[in-house]
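The structure's right below; bear with me while I get my questions together.
Every protein chain except one is present and positioned as in the full complex.
The letters A, B and C name the chains in turn, as written, and every chain counts its residues from 1.
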Amino acid sequence: MMTRHRFIFGLGCLILLCGQAVSHDPRYRTPIRIPDIPGYKTLKCDFHTHTVFSDGAVWPDIRSEEAWREGLDAVAITEHIEYQPHKEDLPTNHERSFEIAKPHGDRLDVIVIKGSEVTRDMPPGHLNAVFLEQAGPLDTEPWSQALEEAHSQGAFIFWNHPGWDGQQSDGVARWYPEHTDLVEKGQLRGIEVINAREYYPEAHRWCLEKNLTILANSDIHWPLNLDYDVRQGDKRPVTLVFAEERSAEGIKKALFARRTAAYAAGMLIGKEEFLGPIFEASVEVLNSSVELRGTRPSFVRIHNHSEIDFELTGASSFVEISAPDELVLRGESTVLLQIRSTSRERSGSKSFRLGYSVDNLKLTPDRTLSIAFPIEVTFVPEPEE
Amino acid sequence: MMTRHRFIFGLGCLILLCGQAVSHDPRYRTPIRIPDIPGYKTLKCDFHTHTVFSDGAVWPDIRSEEAWREGLDAVAITEHIEYQPHKEDLPTNHERSFEIAKPHGDRLDVIVIKGSEVTRDMPPGHLNAVFLEQAGPLDTEPWSQALEEAHSQGAFIFWNHPGWDGQQSDGVARWYPEHTDLVEKGQLRGIEVINAREYYPEAHRWCLEKNLTILANSDIHWPLNLDYDVRQGDKRPVTLVFAEERSAEGIKKALFARRTAAYAAGMLIGKEEFLGPIFEASVEVLNSSVELRGTRPSFVRIHNHSEIDFELTGASSFVEISAPDELVLRGESTVLLQIRSTSRERSGSKSFRLGYSVDNLKLTPDRTLSIAFPIEVTFVPEPEE
Amino acid sequence: MMTRHRFIFGLGCLILLCGQAVSHDPRYRTPIRIPDIPGYKTLKCDFHTHTVFSDGAVWPDIRSEEAWREGLDAVAITEHIEYQPHKEDLPTNHERSFEIAKPHGDRLDVIVIKGSEVTRDMPPGHLNAVFLEQAGPLDTEPWSQALEEAHSQGAFIFWNHPGWDGQQSDGVARWYPEHTDLVEKGQLRGIEVINAREYYPEAHRWCLEKNLTILANSDIHWPLNLDYDVRQGDKRPVTLVFAEERSAEGIKKALFARRTAAYAAGMLIGKEEFLGPIFEASVEVLNSSVELRGTRPSFVRIHNHSEIDFELTGASSFVEISAPDELVLRGESTVLLQIRSTSRERSGSKSFRLGYSVDNLKLTPDRTLSIAFPIEVTFVPEPEE
Partner (left out) sequence: MMTRHRFIFGLGCLILLCGQAVSHDPRYRTPIRIPDIPGYKTLKCDFHTHTVFSDGAVWPDIRSEEAWREGLDAVAITEHIEYQPHKEDLPTNHERSFEIAKPHGDRLDVIVIKGSEVTRDMPPGHLNAVFLEQAGPLDTEPWSQALEEAHSQGAFIFWNHPGWDGQQSDGVARWYPEHTDLVEKGQLRGIEVINAREYYPEAHRWCLEKNLTILANSDIHWPLNLDYDVRQGDKRPVTLVFAEERSAEGIKKALFARRTAAYAAGMLIGKEEFLGPIFEASVEVLNSSVELRGTRPSFVRIHNHSEIDFELTGASSFVEISAPDELVLRGESTVLLQIRSTSRERSGSKSFRLGYSVDNLKLTPDRTLSIAFPIEVTFVPEPEE
């Protein structure tokens, strides 16, 4: 009977008691498949999360567990300093959520980063300070003093959701003199170009113009699957960090050096020096030489090792050959790129560079990454049937 | 630009405002498709959950939200009275998690039930009291007094995970004189035949012998998707309650009247008076008359309106016809049941009752539900080719 | 050992015996969940398919089997008359594919319709004749005579993929005098507004202006899962036919009476007299009365019984309440529609009709279905905290 019932309900489980840690079903981590690039590891990070210690809904160790499960390398715990709606049940303690999340992360090899969200009216709005030593000293009246304190601890400070309609009713991000001042003092170093499901093109532009770090964070409050529909494959946004080493120090250094990209909703946002190499490291042309007989199609087979579906559009056009104007390089799959000669009688050989724009790799709000596949074609004439 | 960025990231969202409730992405409820039966509504309930107010990991409103999303009708919040590992951060308040979960449930039309887990050594082990007025008075030394108190409040009391290896190292449930005593006093009314992923056949037998209510509960501590792999379609166990009306009162009355079944891992456990009608209400034979020409196959088409995959085995055998020995009636699908004549020359008409055992509808630990499809066959002889 | 290996590999199977029909794994039909409307059954039909008997790649019975599996009610087999690329292996026989597909459909209760594709240069291009008696007589030189013949057999004739880039290099459908002539003679009765993955807005307009029947067909040549990515939930387009009865005759009558809509890629295209009732029959408002306390949100819960994700946009705006501007009513789910009062002090009761446009229910190329939810609101003022 024992064997029978265990078999029916699969690999066991359960819970336990008094003073003991909880044991569980098998726990799995699913990697985020985006490759490293030459010189850097591509780390997947979320620098903006909440727990019950401010207005979130989970115990802090859950943020470490979720990060591990989803293939993240690092997560920052960033409670609101000023907004403590649970404080009557759970008295304010600004250091506590990190204290709880950190050892759980350590056991799973997830890097847990101490942070806080300085939560003020606009300007300057909400700002996250990550890589703090102590969060408590930020609990001070003038916001400038709170940021000063974070800065003096060596924290990396960025502006959260600048177009959030809680502070900008039309959803448009606006730059204030206060932000200029913070940048000049070296206190404001980055902006959330993506927060949860919102993209702020203005913020994207400011990052490029003012030399600030691009970030994409979840700002998650509920358990992950209630904010992201994991049953349907939905995922939180992450900041890709291009780090010399997989460590807290490596991440911090990369943030200050602006070696990041945003990854959200199947889209990458970042500078060409990072997005280009990601595309290069992801995509492999399996055969770049094709023979074209008459007008019959031949195929260039292209494998995409990453999980990103690269959306190619705007094929370059040639007199001699036709190629699809649009093509999706589906993640972890090989696709056929179909080439034909435009004439039955053509003969000889020729090289082409078949260019495309990658629509979901965004360099600026208005420009996407351009790529090209080198193709060698041998034409074999085929007489009319 | 606004239209563009909204379009890219889909239907909007967003997040708090100081002092305001949080607003979110669209929130969806997926029904559990198990039909009502004659005379009763089939309510889906979980009578055993934890939050940060004992050793769980979510704020209490999350339990109401999860219940709504997953198609549950009711959820009980049942913190440990005696086990309060978060109390240094979150001082003990036995009434508080229900106070928080209840209004969230009300807004979503989920019935939230006040309960507590009396958490003692074996015997009597852990017992849940649900439909409490006040949980605080259960915080008293002798367990008999705690259960007395719950009983005096009119609570329904059941024994949790009787074979749990935290209290029975071999995983086998054992009945103690203390349990006999509780049953005799009318205090112990039910047992978890299923807790999380474990099934206790001994407990199943006791429910039948001692006339106790069958329960299946999640005993969930973490956010749902961390304990159940929702990405892969995994689900928590639920107690099906056959209630005269969809209300707290209707559920309480049904529990005392033992009108329940356990639903876990695609299996139903309960009495024939409930499992029979569920099968009847779920399964529709679309054509019960078939013509058999020679030995060529014909099909009885059977539609299953429920989400349960009914696993039929052990077909009754007949001289005149053959039918598949095994067949799965996949949920929300129509299946072909293939019938053939055993002889090319047979003619005439005949009625059959094609019986099967439904392997995943368990009446006792050793017996499953028997069903039969009535089929009218007309035989048309077909000469040798 | 026997039991062991059967268990491992699941519910058995297998394959033929010389001269015998093949037996298989359990075969399942998944319904297309779109409800009937008052007065009519909503039948799901594909009027354009090919097999090895013209330039398709499957034996004809496969088209019946695929139709049954996917929840279709009817499928027409419509080989090219003039294009017979397999004829050196498989000599032309215009009646044969229907002869093979029909008995397989009969056994599964799928209605199989005899048709042919008259395959000519533009004008008039390719036209399907369905509900033919005999396909052979259409194999005649002047296209006008082929259509005359089909018409004399009582067939329903429609124009296929009018903007297909094999005949219109810019993908734009063009109307020729020949088509006017065919309409005037009563021979041309409908147009494919959707063929496979293409939508022709010009054709949509012509159906409305010239009183022609709207069709959406697959024009499938390969096995279904090679043309539609079923692993990812991709589906073929179908014509919804609003029929008085589920029969070949019922379908034919409805086609001539223009009682159809196109269903493709999650979108419905048709007249308001059909799309309105489909929305009505699909969507149920579970609670239309809400109480609004201060500016806290309340929820109208809306259940969608159909499989279509209705995409609502453009909420009507009111002084007293705010509602989401966009909302997807996900198929077979309940969604929360969140309402708030715009003022904390408001009191009293009021009725609203909250209107939306359903973006994926298209009445014309430029206009979508408008709907409204009646909502009763009771305002409860809430003093400043």
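Definition applied: a residue touches a chain if its C-beta (ideal position, glycine included) is under 8 Å from a C-beta of that chain, and two chains touch if they have at least 3 such contacts.
Keep in mind the model is a prediction, meaning the values are calculated, not measured.
Peer 1: Given that one chain is not shown, what are the shown chains it touches?
Peer 2: Those shown chains that the absent chain touches are A, C.
Peer 1: Among A:T180, A:N211 or A:T334, which residue is in touch with the absent chain?
Peer 2: A:T334
Peer 1: Can you work out which residue in C:W164, C:Y263, C:F279 or C:F299 touches the chain that's missing from view?
Peer 2: Among C:W164, C:Y263, C:F279 or C:F299, only C:W164 touches the chain that is not shown.
Peer 1: For the chain that got dropped from the picture, name the residues of subunit C it touches.
Peer 2: Residues touching the hidden chain, for subunit C, are 1-2, 4-5, 8-10, 12-18, 20, 22, 24-25, 28, 52, 55-59, 61-62, 65-66, 69, 83, 85-86, 89-91, 93, 96, 119, 161, 164-166, 171-172, 194-201, 219, 221-227, 229-231, 233, 264-265, 267, 365.
Peer 1: Just checking the interface: what residues of subunit A touch the absent partner chain?
Peer 2: Subunit A touches the missing chain through residues 11-12, 19-21, 23, 26-31, 107-109, 286-287, 295-299, 301, 324, 326-328, 330, 332-336, 338, 385.
As a working rule, only the chains that are shown with their structure count from here on.
Peer 1: Line, ring, star, complete or other: which one describes how these chains touch?
Peer 2: Per interface graph, the chains form a line.
Peer 1: Could you tell me the distance, in whole angstrom, between the mean C-alpha positions of subunit A and subunit C?
Peer 2: That gives a centre separation of 38 Å.
Peer 1: Need the CA-centroid distance for the pair subunit A / subunit B, whole Å please.
Peer 2: The separation of the two C-alpha centroids amounts to 38 Å.
Peer 1: Mind pulling the subunit C residues that touch 2 or more other chains?
Peer 2: If we look for residues of subunit C contacting two or more partner chains, we find none.
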